[in-house]
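Read through the structure below, which is laid out as structure tokens, and then see the notes.
The other protein chains are all here in position, but one chain of the complex has been omitted.
The chains carry the letters A, B and C, assigned in the order they are written, with residues numbered from 1 in each.
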Amino acid sequence: MQLLDWFTSFLPEWIREPGRFYAYYAETLYLIPLFPFVGFLINGLCRKSISREASGLVACLGSGLACFWAFLCFFAANGPSEVAGTGTDVEFPFRALHAVYANWIEVGSFQCAFGLYLDQLSGVMTLVITGVGTLIHIYSMGYMGHDKAYARYFAYLNLFLFAMLLLVLGDNLILLFVGWEGVGLCSYLLIGFWYEDAAKAAAGMKAFVFNRVGDLGFLLGIFTLFAVFGTVNFVSAPVKVGTSQYPAQANRIERPDPEAVLGAASESERARLSEPKVFLPAEPGLFNYAEALRALTAGKGAAIGNIPLDYNAAAAGRGNLDLSGNLARDVFPNGTVAFAVALACLLLFVGATGKSAQLPLYAWLPDAMAGPTPVSALIHAATMVTAGVYMVTRLGAFFAFSESVLAVVGVVGALTAIFAALCGLTQTDIKKVLAYSTVSQLGYMFLGAATGAFGLAIFHVVTHAFFKALLFLGAGSVIHGMHEEQDMRKMGGLRRKMPITFWTMLLGSCALSGVPFTAGWYSKDEILGTVLAKAESGYGGVWWLLYGLGIVAAFCTAFYTFRLMGLTFFGSCRAGAEKEGRIHESPPVMTVPLMILAVFSLVGGVWFGSGAELPHFVSPLRPSYDTHLGHALNLALTTLAALGGIGLALLLYVQGGKLTKPEPEQGLFYKLSLDKFYVERFYDQTVTGAFRLGSEVLHLLVDVLLIDTLLVYGLGGLVRWIAGLLRRVQTGVVNVYAAGIVCGALLVLYKLLKG
Amino acid sequence: MNWNELYELLPVGVVLGTALVVVFLDLALPKKERYVLSMVAMGGCLLALGALAETYLSIAAYYKSTPPWFAAAGSAPSGGFNPFILGGAFVIDGFGLAVSVVALLAGALSILSSAHEDLDSNLTSGEFYGLILLGVSGMMLLGLSHEFLTLLVSLEIMSISTYILAGARRDTPGAEAALKYLVLGAFSTAFLMMGIAFFYGATGGFSLAPASLKVLEQIPSSGYLLRGALGLLLVGALFKVGAAPFHFWIPDVYQGAPSGVTGLMATGVKAAAFAVLGRLAFETFGLTYSYDWCWVFAAAAVLTMAVGNFLALKQDNVKRMLAYSGIAHTGYLLLAFLVSRNTTEAEAAEQLQNAAFYLLAYGVITLGAFGVVGLVREDGRRLETFDDFAGLAKEHPALALCMACFMFSLAGLPPFAGFFAKFLVFRSAIDAGYVLPAVLGILTSVASLYYYLRVVRAMYLDPVRPAALGQEPVPARCRYAWTSNLVIYGAGLVTLVLGMLPQWLTGLVW
Amino acid sequence: MFYLIRTQEAGTKDEVHDNSVSERARGVAPAMEDFVFLLAAGLCVLSACAIVTCKNPVYSVILMLPFFLGMATLFTLLQASFLAAMEIMVYGGAILVVFLFVIMLINLRPEDLKDDFNFATYFTYVVLCGLVGGMILSFARAGVPHDGPLEKAFAQEIGVLQPDEAAPKEAAAAEGEAQDGASKPAAAPAPAQRKGRAAFGSVGSLGVPLFTQFMIPFELIGLLLTVAILGAMVLSKKKA
Partner (left out) sequence: MHGWLLLGADELSHWLGNLLTFRLASCLALAGALFAIGAWGVLARRNVLLVLISVELMLNAVMLAFVAFARAHVNLAHVTGRPYAGESGQIFALSIIALAAAEAAVGLAIVIAYFRNKGSVDTREISSMRG
């Protein structure tokens, strides 16, 4: 330990003890997104002239420096809060960093500043994004080594990091939305990175369209929240723009004095006195409102009940809660806060289903595997697709107000988890298996969020980022080694040729399957355990059903994961003798990130404490029921499901490793699963077909008839005709011009004479 | 009459003095040294600009809170300063000074862009520069006139100088342009004079001050005379600004005149004529006049926008297209002069400010655009059609870029000055309650994009124009002259700066 | 109504005097005035029509002479004797001659003088111009009613054909007032005004305002003539 001190004593003080430079780090939060942005600019502007080495180095530096700074900021913030009652948990003291750099949009009552906010949630997300992102950048240098658009690739990748960090760090919904659209754009660009291939370009387009559907809901949700609360900021602003002298100001809540309550004369008087008083800061943010609503409704049972919107007057006597969103009375004249908030949350969740590929908007994600494999690892597994989960968690305080909303989230999550897991059982493309697995795991995350323990969802996001990135990168390594072969039926027996890839992927598979004491086990087990606890606590029978679905999905997960392992690494090689000889292990620039991620996949869960600390650290929200973690029944069932699935897969695919036709069964279920339950074909037939028909009709009506015929030819022709007439008047003869003057004079004089 | 007040007209005096100096200097200079004349004339303009600034600052000191934008009755300044100088012949207020600035800039820039012409031609002679300066002095006096006699004489000084300037090159198109301009100008001036006669009959005086109309309380019937006066005056003033249906002269005259003079006519003359219109609309027949006549402006504005834009669509000649676009811009500018009966003095002052901004922005853009058109020539032959501009961007990228800037700005695209100017004008029309003309203005200004972009397309997308006979592409066709380039680059820069930082000007002046 | 005010004001001095002037004006030379007016107006209109319709431009220019003479007569009738002189001198002596000179210089051949007569166009032009004239007439008639103040004021000075005749009277009256002391200062017209009335239309009455109040426009007209001279130089120089 003294040795460590001796080593660190050479470091500058602002690295050794970042906590002492709290204000400094708060003001330099912008550096985190800035580094990748600079990398994007360099790579984007000089993509023609920059050399390969320099391009990769710049990109990795952009990402790595962002990671470095994110860690420093995180550690600077990690300490006891100086301001009491900032909403932070006493168990995990954390001083949120908040800096407002500029007034951004000011339109009427709508004010939105450009500010960054790093609290526990965005801090953890930032660490994951920059950390995993850096590893994937390094890996990409090897994987994309032969691509001709090397600089363009890294420019996009850096731009993605920038947008994702903006999404996570933004201190208001608008900035979040900007980042949200930014990552969508980068996703589109990177899916269609090899745009010469029409199918890949189409996949990019598909992702874009599906996301737009969700974005509409997201925008409506933002509008609704603004309509109710009159702000889009998460937290109240620091005292001064450009500085962070104080962290986000919190509500001051005065708890009732027990003695005064007991000494009250009448029952009504006692009820009045027993309610807490909430005082909001000067410019309250959404969190302030959520907290105030919670505090005010805490004594009234689990649900927040029906708070009338003209709560102002009522609240005036007890605190200064101000729900004076300008539009509130117009939009929800007879509604309640509960209703409005629930509506907003449902709309926001529509956005989340788009971005996080939940039912019914999941279909773009499997197709998104058209992009380069590191992109799949970074964007379509570890970071971007979890933006929906992040957003739900960020606004968890509002989601938690309505059990119905939570139930909707839970049902969608669980159905997605089981559906995608079933689809994944029979896929033959190695990346497709992982893609469906990602969809399934995202379903788990939403299921976790639906229990009201939002931190659990983020915990799973973190562990999932480790092992899914590992699996994708491993798959990429396999594809790289097999020279762009993705079909698992043509693989097999790779464990001797690619030992590092095999062992790291094995660890990742264990984590994904939920083998006890791996990272995935901790997070998934806790999610399922909390669902069980919720079911037990009497939140309706649906939770029992969701728990059951979760267990089955866990079984399927374990099965398809080890089917993948079996088909890829065991048995004999089915690639053909010519190709078999060229199979090789990937270079260290690719395997080292694999090994690092493998370590995290193995111990990630343990490293964050016993698996219980991170969720609580991330989200101070607690479910209102007894979660009773470590439930014996749950422990037994999840372990059984995982081991059962693994065992079955091993039985089928490793024992029969010699089989040349790996898929003998052609039953009904197999076909269903292989064809993804015909959902996409259904989409094609109904939604797309209807759209085609509608657009055809509109094309005829609007384009051909209205615009082409009436406006362009009709109006344009009319203009041309009039212009022709006027040109004939312009004869060039002075007398005619004078006659024009006389006519004009006559008109003016006649009108003036008439009055 | 206090003759010390003549000091306020010092800028005009500087211009006149320079004119005389230039004319006599020409006699003393050998032909080779003629470039000195343009420098002297330019120097005089700059000196006059300085004197203008001095005048502005000296009167601004009297207006502590509100700048002296609109010296109508009732808003006379405090502090003992009387803006109506020389017995009410002239008024020194912000609007008049702004118009003077536009006129001076126009004069200076047209002198600069004519400075590279042949030494043998009239366009570099001392008389030519002298006439430009005399015309500019007429414009300045017209902007400051507050009485019909001085107004008429100033108008004639300006008009006759420009008639001569239009024909100064003494070629056929120039003489034709000058002839048409003179005949129609004299014809419309007759209407204007008849209007003044009626005004005199109604009020017994020539003062533009609204107090003149108080006579109506004692001679009620002369209200009809006054209406006749209004109609005839409007005919004369609308002719000078080139509003439809009095616009016929504009395309022919603009096309035939030398490019520098065309720039002067399109900016300085127009600004001065709009000064007359502004004084009539906001002072004499403005806020206190009981009869609501503003529909004349509204109707003329709509008609002008339509005619200008429609006819510009069908032009093949860039200069003629710019002339028609000038007509269209007159229509937009008329929107700023729409007063309703509810208009307060503060609103009127703001409208005049908007109009002044428009005039300045449009003036700079137009001078630049005509400067570019004036440069494109070949073997002394002027090239003015769209085809002649084909591929200009490859040969002269900087000039083409500036021209594209001017075109976008004229079309009213952000972030150029034209956008902000149009925005101000449309807003003031909507504020005055004339929504339909403003909407039509926006629509026509969208349509105008078509013909402005034709120039840009020709310069950037069309292949280099093949020679008339052979297949060889024509080499450089711009006559390079650093004076013209100075004007063009400067105008391009100002266009961009005014578009991005309009408050740079608005904050400086009002 | 204005007329009443006017007579009351005048009546303070001598009630009958103003009426008598008016009566005398109507009585002494009404027919003569109207006759001269009609003659001059007819001459102007006819010669103007001839100028406009004459085929040969030389005739048109020559016909301008009777037109200007008629105008000068009208100006004299309207007591603008100086202006009448100017009309003859400048228009008849200078402008007309210049026009004639230019026509001679151009020396058009007969085939250049052909005006193709298109009845429809011609008729349209006549109607248009007739309408303009009618408009001006209508405004004038509406603004100058028969017994309106403007018309009355116009008619009151009809009798003062000889300014010298009226001037001594008023001067004597003014002197008498001055001798009376300040008994009725309000009724007395200001000396300048009185002087102006006395010599209205003469060189003296125009000279004073021209060189005091209208000094600036007068000087500007000089500037205008400078412009014209410069312009003539620029335009008529031989091409290089």
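Simple rule for what comes next: contacts are C-beta pairs under 8 Å (C-beta built on N, C-alpha and C of every residue); 3 or more make two chains touch, one makes a residue touch a chain.
The structure displayed is predicted, hence computed values, not measured ones.
Counted over the whole complex, the shown chains touched by the missing one are A, B, C.
Of the candidate positions B:Ser58, B:Gln218 or B:Ser340, contact with the hidden chain is made by B:Gln218. In the complete assembly, the contact with the undisplayed chain comes from B:Ala175, out of B:Leu6, B:Ala175 or B:Leu401.
Within chain B, the residues in touch with the undisplayed chain are 148-149, 152-153, 156, 160, 163-164, 167, 170-173, 175-180, 182-183, 186-187, 189-190, 193-194, 196-198, 200-201, 203-206, 215, 218-219, 224, 251-252, 255-256, 314-315, 320. Residues 727, 730-735, 738-739, 742, 753, 755 of chain A touch the missing chain (whole complex, contact as defined above). Although one chain is not shown, part of chain C still touches it, namely residues 2, 9, 30, 33-34, 36-38, 41, 44-45, 48-49, 51-52, 57, 60-61, 64, 67-68, 71, 74-75, 77-80, 82-83, 86-87, 90-91, 94-95, 98-99, 102-103, 105-106, 108, 112-113, 115, 121-122, 125-126, 128-130, 132-138, 140-142, 144-146, 149-151, 153-158, 192-193, 196-197, 200-201, 205-206, 208-210, 213-214, 217-218, 221, 224-225, 227-228, 231-232, 235-236.
Here is the rule we go by: only the chains that are shown with their structure count from here on.
A complete topology is adopted by the chain contact network, contact being made between every pair of chains. When every chain is reduced to the mean of its C-alpha atoms, the one closest to the centre of the whole protein set is B. For the interfaces A-B and A-C, the C-beta contact count is higher for A-B. Between chain B and chain C, the centres computed from C-alpha atoms are 35 Å apart. Our note on geometry: chain A versus chain C, Cα centroid distance of 90 Å, whole angstroms. Under the contact definition stated at the top, the residues of chain A that touch 2 or more other chains are 743, 745, 749, 753. Listed for chain B are residues 227-228, 231, each touching two or more other chains.
On chain B, the positions that touch chain A within their shared complex are 179-180, 183-184, 187-188, 191, 227-228, 230-232, 234-235, 238-239, 244-246, 248-249, 251-252, 293, 295-296, 306-307, 310-311, 313-314, 447. Against chain A, in their complex, chain C makes its touches with residues 124-125, 128-129, 131-132, 135, 138-139, 142.
On chain A, the positions that touch chain C within their shared complex are 739, 742-743, 745-746, 749-750, 753.
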